[in-house]
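One chain of protein is taken out of this complex; the other chains stay put.
Presenting subunit A:
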């Protein structure tokens, strides 16, 4: 696929670039957060060990997380991000430029990698992504810093993809959710806000029948129903697998997303939402933009409980009334 081709060319550029940074021959290896460095330490060595080690060691597991499993729809989110993030490293690594990018833009790159990792962690169990990324940070700092012309930085920014791919870190920036939601609603209600509609987050609670606690999701971090659905699947994996009762086993080996999807698609569970009028509707009947405008809460209901909930006709009626 083109993604892999891109990766290949990325790798070759990386390895051929002149290394002005002497502190780490591994300096450039840091860019290869796609996991293409020689050493692949899976066990976490202590961080001080990493600092002394000039070669950045990014575990191969970083690759796994980044690329996701081929053909697996649920990892679409993972697949999207690296494709867009590819654009950033290209700029500093172009051989025609004399300057090697400064550590600040290194931070951009690796930080973006971090951001992706964090957002993945929201939805997966693979928490160990954090330490290695942070380790990468410390190595990068050892490099001789270079100045990068502001122009280059801004082109990088301009060419970078829409906010969704800059994958938001959980809980960052440290702004209260109340404030985020309030500003989001305010921006939504106005006609123009500097051409940046919906730049703030919009958290809604998600509950599931039988689950002991609620979760919260930021509706603005998705662009369509598919993304939302994948994210929710991942979030509520543990509960649904608890319901995989037929085998009896408490489901440790059953982190099988296909099975979960079957469960959800097999109409065992349906996704519903409460709208501004307080009515419970089925998710998916109205256009996405309208949906995030009216959705106040989400609920994953058992299929049998959802019988009689507003089906398409009623939802469309409502949307007509609002228009």
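Here are a few things to note about the model shown:
The rule is simple: a residue touches a chain if its C-beta (ideal position, glycine included) is under 8 Å from a C-beta of that chain, and two chains touch if they have at least 3 such contacts; residues count from 1.
Criterion: contacts and distances are computed from a predicted model.
The unshown chain of the complex is recorded in UniProt as "F-box domain-containing protein", chosen from "Geranylgeranyl transferase type-1 subunit beta", "AP complex subunit sigma", "F-box domain-containing protein" or "ATP synthase subunit a".
On the side of subunit A, the interface with the absent chain consists of residues 43-44, 46-48, 51, 102-104, 107-108, 110-111, 114, 118, 121, 124-125, 127-128, 130-131, 134-135, 137-138, 141, 145-147, 154, 157-158, 163, 166, 168-180, 182-183, 186-187, 189-190, 193, 196, 199-201, 203, 205, 212-216, 238, 250, 252, using the contact rule stated above.
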